[in-house]
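Left out: one protein chain. Kept in place: all the others.
Now for chain A:
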Amino acid sequence: MEKIISIKNLNYTYPEAKTPAINDLSLDIYKNEWLSIVGKNGSGKSTLTKLIDGLIEASSGTIAVDGQEINEDNIWDARKKIGIIFQNPDHQFVGATVEDDVAFGLENQGMPREQMIIAVDHALELVKMSEFKKRDPQSLSGGQKQRVAIAGVLATRPQIIIMDESTSMLDPDGRKTVLNLVEQLREQQDLTIISITHDIEETELSQRIVVLNDGQIVKDGKPEEIYDLGPELTNYGLEEPFSSKLMSTLRESVKLPEGYLSGRELKEQLWKLHSNM
């Protein structure tokens, strides 16, 4: 697998802070992978995204994006390859209408107007927001706003999309729509997704989960391996996944196989047990 982001011995301490926000962190992220970074508040997740995009400068260590180590000179090139969707849709809107906002990134690249019109229409179509083109962002719902934010990122054709807790302010429906949309795009367009969250249930679509605590990686593995940690997850300020909690309650009276089972697997197990009775 090809590496798209390679982080080596990264350190960052906020000015006036005593403890480092990122502490000697090394991580490789591969092309077309959906990576979730989880951890409690203050574990350094958001700092990591800002470091990757060069929005803040690391104290030491290196970050390479698409094979190129980022420094002051090439940061704008690296930024073109990365699109970030932030947490609060209200605070990331620049444009006065939906189409203006989607065009903002393209305007920054100096794209000619004719191409921009096509790109904006295409991006809005991908997120199914074409009919809202002329609308004022304030008149949209949270989920729709976040879809427009995604369109703004997609229009610039990045290779990496970072979602920085971008579904945390949406209702369950809006969250599902946004996540499924991103997953679809990842499959179609060879994108790499880095999703940052403190909600373990939101990682169900990811292929790999990294658990961050105090600016260090404490666990790195497939979702099953991470979910299997069960109660240990609470040490890192995370909640146990629902089915893992359910299983530990069931195990008191029912004999279940070892290890983590997803919702569907658990259901099948229970059916099996039921028919054996």
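List of remarks:
Simple rule for what comes next: contacts are C-beta pairs under 8 Å (C-beta built on N, C-alpha and C of every residue); 3 or more make two chains touch, one makes a residue touch a chain; residues count from 1.
We take it that contacts and distances are computed from a predicted model.
UniProt lists the omitted chain of the complex under the protein name "Energy-coupling factor transporter transmembrane protein EcfT" (options: "Energy-coupling factor transporter transmembrane protein EcfT", "Cytochrome ubiquinol oxidase subunit I", "Electron transfer flavoprotein subunit alpha" or "Na+/H+ antiporter subunit G"). Residue in contact with the omitted chain (choice from A:N41, A:Q138 or A:T249): A:Q138.
Residue A:K80 is the one among A:K80, A:H122 or A:R157 that touches the chain not shown.
The hidden chain makes contact, of the residues A:F93, A:F132, A:Y227 or A:Y260, with A:F93.
Considering A:V65, A:A103, A:M163 or A:M247, the position touching the chain not shown turns out to be A:A103 (whole complex).
The omitted chain makes contact with chain A at the following residues, 50, 53, 55, 76, 79-80, 82-84, 86, 88, 90-97, 99-100, 103-113, 116-117, 120, 137-138, 152-153, 156.
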